[in-house]
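As you look at this complex, bear in mind that one protein chain is not there, while each of the others sits in place.
Which chain is which? They are A and B, in the order written, and residues in each are numbered from 1.
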Amino acid sequence: MTSPHLQAPRPARPGKRAARPPKGPAGPAEAHAGEPGGTAVVQAGPGAADPQSHPRRSLGDTLFKVAAGGFAAVVLLIAVGMAWVMTQAARPSIRAFGLGFLVSSAWDPVRNAYGALPYIFGTVTSSLLALAIAVPLALGIASFLSELARGPLARVLGFLVELLAAIPSVVYGLWGVFLMAPWLRNGPQAWLSRHLGFLPFFRGTPFGVGMMGAALILAVMILPTISAVCLEVFRAVPRAQREAALALGATRWESTRMAVFSYARSGIVGAVILGLGRALGETMAVTMLIGNRPQISASLFAPAHTMASVLANEFAEASGDLYLSALIEIGLVLFGITILLNILARWLVWRTVGRFGSTPAA
Amino acid sequence: MNSSLQSAAAGDSSSAPDSRFLRRKAVNAAMTAFSLACVLLALVPLISILAFIVSQGARAINLDFFIRLPKPVGEAGGGMANAILGTLELVGLACVLGLPVGILGGAFLSEYGNSPLAPAARFTADVLSGVPSIVVGVFVFALVVRPMHGFSAFAGGVALAILMVPTVMRTTEELMRLVPGSLREAALALGVSHWRTVLLVVLQNARGGIVMGVMLAIARIAGETAPLLFTALGNRFWSFELNQPIAALPMQIFTYAISPFDDWHRQAWAGALVLVVLVLAVNLVARVAVRQRVGGTP
Partner (left out) sequence: MSTDILRRAPRSSALAALLSLALTLAAAGPAPAAAASLTGAGATFPYPLYSKWFDEYAKANPGTNINYQSIGSGGGIRQITERTVDFGASDPPMTEEQIGKAPGVLHIPTVIGAVVVVYNLAGVPAGLKLDGETVAAIFLGQITSWNDPKVAALNPGVSLPAQAITVVHRSDGSGTTNIFTDYLSHVSTAWAKAVGKSTSVNWPVGLGAKGNEGVAGQVRTLPGTIGYVELAYAMTNKMTYASVRNRAGEFVEPSVAATTTAAAGAVSKMPADLRVSIVNPPGKHAYPICGFTYLLVYREQGNRTKGEVLAKFLWWAIHDGQRMAEPLYYAPLPPPVVSLVEAKVKSLESGGSVLLK
């Protein structure tokens, strides 16, 4: 939560403390209370004053903008550099297979025939499933910890959820193989197979490892990322927003939905994208739980394969130029899929949270 | 504006406030229960994993583990001291390289969102956060290891820095954005230059959240194995020069975990336990430090 007792900015005189102005900088409640329409929802904006319109643009401002902009541009450099290096290395494979690479299901290092389709399927499906499980959970956790829990309890629980983020990926994989997968196989999957086995999603023998296992472990792994960011974002929503909604008679849930979700929409989107990124790029834990079989199947019990895990599995040992090149092309395809999914997820979450947050109750 | 709230506030009885109100209360209760359930659900795997790690690795934790170098199989008294130090060094190096880029870059995205560079950098950071760590490792191999003709701690630090930048940048941006405009306006109105406003007012206010973002990033990179395989390589011995291979906990854990020997397995689990505790310790230290500075609930 933004602290009402913020630091008073000091004027440029070393060694002198500025007296606090009598009324102090206006708190957020006062600043926005007078808005027409009395909407409880106020859009958060980035920094108010546009530096361009500031009459006194000092050298410091320009320098800062250039320096910070330079740092921001570093990611562009890295991404472009990576894409370039990878395209160079993938060139033999691109030349050999062309666009067919994207729709071929072959993967034969002995005969040098390669295709990315099963990996694309595995990556997209496992990541989207993981998001579908983790995002509602994360929002629930963040809501609970920011709205409903008392101080020390909230801190302890928040800390515990962040603990999940500290566990290394390889440990998740081992726990998954030795504990989660057998439990899945003998418990939920057995039940689903018995009662809903006629559905194409639950067909086939349950192994524990497979698409379902991978989606679940990914969900557990990205949950702390999404919920920690959402929690901070919820906490940063000015109290006035919630209080305004409550003052107008909203229930606690409604005030969260209307005031917090909408205000924090951009932050929630950012959190989900970070979670998506983690899910797409995760290798160790996924490779231990997905069954590593490049195939496309509607069944959640079936083993599958992802682009990140085939890279992690086969890169170290890959000999043969075309093989290596095909693997790097898979990396390139992953880049492309990440871009597409980012656009999709961003649009989807923005619409959903926006609509959800400010829908008038029936 | 919410019509039911309007009508309720206006005391309009024709819209049957009782049943509608009861339904709203029911929804409220349901969502409260749901969010509590979410928290409890999240705790289940956590407790299971922690119990798993502790039960597997606790036996191998002793003083030797923290001060001795690795020993061959079957010989008692081996440890992971160099790997623990190596992880600290690599994470430290990654922070030195990555935090300025992440935090100041995020500040740029938040404060100068109108610049054409901002949406491009934002989107690119999002995409970069999805790159598998092994790809980053290979990239840094081509960029740093090949020209240097050898594996090095420096290369490992660069790889980890690249992995941490997107997370730090985006969380910094989102948290700084949420600082209300009134604070910025107040500072500017008092004559503080824009850049000082950003650094002293906005950044300071978003401090708690930024630290959280940094901790998330550190938690992730501290546990990464794949990018270090091609950059830092690993080392059985102490290593202090930046241009030499260096050991790291996750690599050592992985090497031991995939071996056939129980003795090494237990050490791998102990390593995992130490890694988790290490990350948490850094987390706690940073949070306490930040909290004291602000002097109030974050």
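By our rule, contacts are C-beta pairs under 8 Å (C-beta built on N, C-alpha and C of every residue); 3 or more make two chains touch, one makes a residue touch a chain.
These numbers were taken from a predicted model, which means no experiment stands behind them.
Peer 1: Which listed residue, A:G69, A:G140, A:G158 or A:G208, touches the chain dropped from view?
Peer 2: A:G208
Peer 1: If I consider the whole complex, including the chain that's not displayed, which of B:L203, B:I221 or B:V276 touches that chain?
Peer 2: From the options B:L203, B:I221 or B:V276, the contact with the absent chain belongs to B:L203.
Peer 1: For subunit A, enumerate the residues touching the unshown chain of the complex.
Peer 2: Touching the chain left out of view, subunit A contributes residues 10, 12-14, 106-111, 177-178, 181-182, 185, 205, 207-209, 287-288, 291-293, 303, 305, 309, 313-321, 323.
Peer 1: By the contact criterion defined above, which parts of subunit B meet the unshown chain? Give residue numbers in ascending order.
Peer 2: Missing-chain contacts on subunit B: residues 69-75, 81-82, 85, 88-89, 92, 95-96, 99, 145-146, 149-151, 196, 199-200, 203-204, 211, 214, 229-230, 233-238, 240, 245, 251, 255, 257-262, 264, 282, 285-286, 289-290, 292-293.
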